[in-house]
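Missing here: one protein chain of the complex. Every other protein chain is in place.
In order of appearance the chains are A and B, and numbering begins at 1 in each one.
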């Protein structure tokens, strides 16, 4: 049933969240590439990779052809985000760390955690599968973009980034298991993810590290 | 027939090797992340990634939904390995290079080479396909963990690591082609892999490099 693209594109939670996520993450990915002084082609590739890599990985995990390769609307939304980033980069001094970009990143994270939870639930995987696919959908694009930019995927170092998608995906599963409609679960997932993420950014939350007691650490 | 998860989980070679491999690799991956002073979330992600990435890649290559996303037992075993690593890290000075971890790594390598060979044989791929999938299943988790830790995947530099999985996977194919039962082939594969790996670690085996005769090398 997840193949019914006409239905997907009008009025259901997946289409709305997917649209938001694609534009937001294409903008964020392109902004990072602008900062690294990539050429126009490289900026476009990094932007589209950040927009599409998470969803494509999600689709491969449930063994279907990635939506991005089938729907012309997806690529249009991605290119729109890339164009926004290039426009912003002319006016802003540090487009990749500007509040606009940080908020877009949190919104994209929340939107893609939600699309991942929806697709995973439709595919009938386990509770862990729903949370894992929501998280991979949400952070996969950023991790892939970081590899292209030759950075260690930052999600592990920046506390409460991937964690927010884990919380959002878990909330989706709990609310859905309690009997809520897909649209209700989607709103809960998106709100939990974006609120925890923006709160973490604002208050600079940290998770504890494991203290290693040995004398040989450097 | 590889979809028969109930049968897989009781008494067959795949279930036994998979259980061993998941706990061993979750332990090894988490130990590396402890060493790098990741937070608890990062340690869990690296541990689970090392446990699941090889098998998930194997499953994608034979176009099925990764077992880790379907079976709640898999995630429990992975989290058990992560917990072991955190417990060990409190007591050991260098958990990632401790003999316990090195032996666990060799055991995980052997166990996952075997699960890869079993799944590949069931999927009906070529002889090269069996060896390739056994090797990818065995080293994929470590390579993925290394990328998350921003290291060059060490398997190419540490001699006789991936090579051991190649030997084990080849042994599985040879023994199976000669008519042995799956359980016999599995034992041979696991023994060849773990013995060659532990011998290589003990005696510090090296493969020859290609001498490049030109004057421009640096």
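In this text, contacts are C-beta pairs under 8 Å (C-beta built on N, C-alpha and C of every residue); 3 or more make two chains touch, one makes a residue touch a chain.
The model shown is predicted, which means the values in this text are computed figures rather than measured ones.
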item: Sole residue of A:15, A:127, A:147 or A:195 that reaches the chain not shown, by the stated touch rule; value: A:147
item: Where the unshown chain meets chain B, residue by residue; value: 60-63, 120, 123, 125-129, 132-133, 147, 151-153, 156-157, 159, 162-163, 166, 206-217
item: Those residues of chain A which, in the complete complex, touch the missing chain; value: 34-35, 37-43, 45-46, 56, 60, 63-66, 68-72, 74-75, 86, 89-95, 147-150
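Criterion: only the chains that are shown with their structure count from here on.
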item: Chain centre separation in whole Å, for chain B relative to chain A (CA means); value: 29
